[in-house]
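Quick one: the structure is below, questions incoming.
What follows is chain A.
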Amino acid sequence: MHVKASNVSVSLSGRQVLHRVDLDLEPGQVTGLLGPNGAGKSTLMRALTGQLACQGEIETGGKAIAVMSEAERATIVAWLPQQRVLSWPISVQSVVELGRLPWHGWRRTMSRADQEKCAEAMRLLDVSGIAERPATELSGGEQARVLMARAVAQDTPVLVADEPASGLDPAHQISMMAVLRKLAGQGRTVFVSLHDLSLAARWCDRLVLMKDGVVAADGPPAKVMTEAVLRQVYGITARIGRDDCGVWLAPLGLTQCEVKDG
Partner candidate 1 sequence: MVWFGKRVWTGVVAAVGLFACPVAGLSGPTVASLNVCTDQLAMLLAEPGQLKSVSNLARDPTLSALHERARQYPANRGIAEEVLVAKPELVVTGTFSLHNTTSLLKRLGFAVEEFRYSQSVETIAADIRRMGRLLEQDAKAEAMASRFERELAGLEPLACARKPVALFYGARGVALGKGTLAHSAMLSAGFINMAAERGYEGVAAFPLELLVQNPPDLIILPTTTPGAPALADEILTHPVLKKLRTTVAGNLSRPARLSCGGPFTMQAIHELRTYAPSLPPCRKVPGS
Partner candidate 2 sequence: MSRLRLISMLAVLVIAACALSLLIGPAQIGPMDSIAALVAGGNEAAMVIMREIRLPRALLAVLIGFSLGVAGAALQGMLRNPLAEPGIIGVSASASLGAVLLFYTGLAGASLLALPAGALAGAAASVLILLAISATQASTITLVLAGVALASLAGAMTSLVLNLSPNPYASYEIIFWLLGSLKDRSVDHVWLVIPLMLLGWAALWASSRTLDALSLGEEGASGLGANIPRARAMVVCGVALCVGAGTAVSGAIGFIGLIVPHLVRPLTNRLPSQLLLPAGLGGAALLTFADIVARTVIPERELNVGVVTALIGAPFFLWLVIRSRRELF
């Protein structure tokens, strides 16, 4: 499902955080959102999922989300926040089943179909083995996978995840990105924000770089990941290379000044 943001502006506590952002997300792709701290990445994601009021228009599949009820929106967009909160020591199974809440509404029991979606999600994220364990007793990596499984079980055409790989070790980071690619391969629209530039360059089909509330660059990694862009957006120098699997890059240092060639 297409997600289209036109002219989106958000101001929080009197400060303008997003300035007329235009964005067009396509299904079947993993789109990565990058940018330095304070660029407005989380704000953009919250606006896209309808958590924040904003100026401008946001449409999913041609329908504006502002007119949708919260319940309807939850069947279209799955939102995985950055902060991992688990208030009660509920089992992994129960956490994943929470993802089916938007679908069965007043009905209290899960149908056969609900249970299958949950099982599938847990298989995909490789948490089936720990299904009965209390989610609060898991390691950071396991918790991240469980919460992603919840978002996958929600079975929505659009998945928006705010830094799902943060705090994970390299192996878990890579497997998380592999899962996102698989989901995109199923036809979903996947939008994730990341801090790790190399990870993003290698695993995303498209990158959107933000700085100071505007979109600084937008396109496939090969086109976007250039030294000029990195200097402008992040203020760093980096080694960029290509191989059969994609682009890789390693940040080297800070630039002395932004105008001079590096």
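Selection rule: all candidates are chains of the complex that A comes from, given by their letters.
Simple rule for what comes next: a residue touches a chain if its C-beta (ideal position, glycine included) is under 8 Å from a C-beta of that chain, and two chains touch if they have at least 3 such contacts; residues count from 1.
Being a predicted model, the structure only gives us computed values, none of them experimental.
Enquirer: Out of the listed chains 1 or 2, which is the one touching chain A within the complex?
Expert: In this complex, the candidate that touches chain A is number 2.
Enquirer: What residues of chain A sit close enough to touch candidate 2 in their complex?
Expert: Chain A residues touching candidate 2: 49, 51, 69-75, 77-81, 83, 85-91, 94-95, 98-99, 101-102, 108, 147, 150, 154.
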